[in-house]
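First the structure, which I've put down as structure tokens, then a few questions once you've had a look.
For this depiction, one protein chain was excluded, whereas all remaining protein chains were kept in their positions.
So that you can tell them apart, the chains are marked A, B and C in the order they are listed, and the count of residues begins at 1 in each.
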Amino acid sequence: MWAFIHKLGSPKWFYAISTRLQPWFWGAAAVLILVGSAWGLAFAPADYQQGNSFRIIYVHVPAAFLAQSIFVSMAVAGVIFMVWKIKIADMAAAMMAPLGAAMTFVALFSGAVWGVPTWGTWWMWDARLTSMLILLFLYFGVIALRGAFSSRDSASRAASVLAMVGVINIPIIKYSVDWWYTLHQPATFSVTSRPAMPVEMWAPLLIMVLGFYSFFIAVTLMRTRSEILRREASKRWVRELAGEVS
Amino acid sequence: MSLRLQARKLACERDDRWLFRDLDLDIHAGEIVRVEGPNGSGKTTLLKILSGQLADFQGELYWNDHPMRRTRQDFLANLLYLGHAPGVKAALTPLENLAWYQALAGEPDDEAARFSALSAVGLAGFEDLPAGQLSAGQQRRVALARLELIPRPLWVLDEPFTAIDRDGVAALEGRLAAHARRGGCVLVTTHHELADSPALRRIRLGQGGDDATL
Amino acid sequence: MAFDSLSAFLAMGGHGVYVWASWGVTGLLLVGVVLHARAERRALLRDLRRRARRAQHHGASDAAATPVSHREGHARES
């Protein structure tokens, strides 16, 4: 009986909770990103070495953080789905993947553009950029695998397994790429690893990171709510809800 | 020995369509249970669920009154499943195919038993030919030889009569009846009409599933 | 304020192209994600409402039979 409630009650409960939580995260995301952008773009001091191109850090680093965190979240959701059979976790994982890929792309793009003023080239096989590129392929793999199955349950399980395998590999890939990079490019200037940053520089960065995380949570809540409606369309409460909204 | 496979409130959804819902089953020793229904009604799916291959369903399975999750090992040790595909390697001879199945089932490596199982299904003289050179019906017979070779009380057979000639059908039908008489249990889908007997039960799966009844 | 004038702000000390390109692409992507999520939700609700109306026409019982999501592949010979 409990299992029954657990299975069927959960999406409805999640829907109600997330409907209430969602505006807060949207608000936080908007405020944090606006404040962080204004501060980072206009008020933070220019870097003594890189000048104003340094301001790319305020989108590059949050996007890179998010890109990695989303993959880890996907794997955690996969574990929750596989072990406790909670479908909400899988819906969230499915909705996160494209956002994660988008964030990886942002990190790659901003990193590449940043490379022009710092290295004088659009692409450098920098350790961080290389890891990001591999992460992008991992995202593509998870998304493609999910799309390839005709049965939704199999698709969910396969994507969960791949996300778990991927998340075990990410640190291995990261360390091996770092090692490979130091071997081939000894003592090259790396864009983001620098001696202590003054507070006027890292405070906006922190705000931007928090803003990006809020944005991620808000988008995931919203899209998971949509996915609930899609998957549970035949359930009574969804039909009633659709009637109310209209 | 006890032999009881139960399903409670079994429901399975495929592509937003219920194959069956609220299906209760109770299968005992000495029974032949024939699953019936039109194409696409979920016969194979039901057999796969009942043989523990599919996880994507609602409801509970019990093996000898214990939840299947906990008795899976014991259940598998009692099960012999024959699927749509015969599971016969074309590049191996019937003898080699059976040897693998023997080892997989934890049976002793016994060549004489393999020979007699093959001759019981009418494949005497074909033991050492690559299975790829046999006809479809003969390949199916290689798979059926497992029924003679591996002692398992619960048989789950998906369309076992496919591609088999008339004599073979009669022999197999007799084989199923004999298994049930000895206290075994057979779960089968087939388009072939089985002769009525007290041991025979039918489960009908209807389109849409609401009318799935015993 | 790190800049004296608007033009200095836009020029970013000669690095304007790179800074604004990065920020622009990021901003566009974030806005795109939000718009996509909203469009997705609206389309879904529209679909659900249409189904609800149809169900009222046909009698409420068989609303469950038609799927919203049209995944590839249909019931194969089972």
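FYI, contacts are C-beta pairs under 8 Å (C-beta built on N, C-alpha and C of every residue); 3 or more make two chains touch, one makes a residue touch a chain.
Here, contacts and distances are computed from a predicted model.
Missing chain, UniProt name from the options "Malonate decarboxylase acyl carrier protein", "Sarcosine oxidase subunit gamma", "Heme exporter protein B" or "MrpA C-terminal/MbhD domain-containing protein": "Heme exporter protein B". Under the touch definition stated at the start, the shown chains contacted by the missing one in the entire complex are A, B. Between the chain not shown and the residues B:Arg4, B:Arg21 or B:Lys89, the one that touches is B:Lys89. Across the entire complex, the residue among B:Phe20, B:Trp63, B:Tyr81 or B:Phe161 in touch with the chain not shown is B:Tyr81.
For the chain missing from the display, the contacting residue among B:Tyr101, B:Phe126 or B:Phe161 is B:Tyr101, taking the whole complex into account.
Considering the complete assembly, chain B touches the hidden chain via residues 1, 51-56, 73, 76-79, 81, 83-92, 96, 99-109, 130, 148, 151-153, 182-184. Of the residues in chain A, those that touch the hidden partner chain are 82, 134, 137-138, 140-141, 144-145, 148-151, 153-154, 157-158, 161-162, 164-166, 168-169, 172-173, 175-177, 179-180, 183.
To be clear about the criterion, only the chains that are shown with their structure count from here on.
Mean C-alpha position of chain A lies 16 Å from that of chain C.
The set of chain C residues touching two or more other chains comprises 67-69, 71, 73. For chain A, the set of residues that touch two or more other chains comprises 150-151, 234. On chain C, the positions that touch chain A within their shared complex are 1-3, 9, 12-16, 18-19, 21-23, 25-26, 29-30, 33-34, 37-38, 40-41, 44-45, 48-49, 51-52, 55, 63-64, 67-69, 71-73. Listed in rising order, the residues of chain A touching chain C in the complex are 33, 37, 41-46, 51-53, 55-56, 59-60, 63, 99, 102, 105-106, 109-110, 113-114, 116-117, 150-152, 215, 219, 222-223, 225-226, 229-231, 233-234, 238-239, 241-243, 245-246. Residues 14-16, 55-56, 58 of chain B are the ones that touch chain A when the two sit in their complex.
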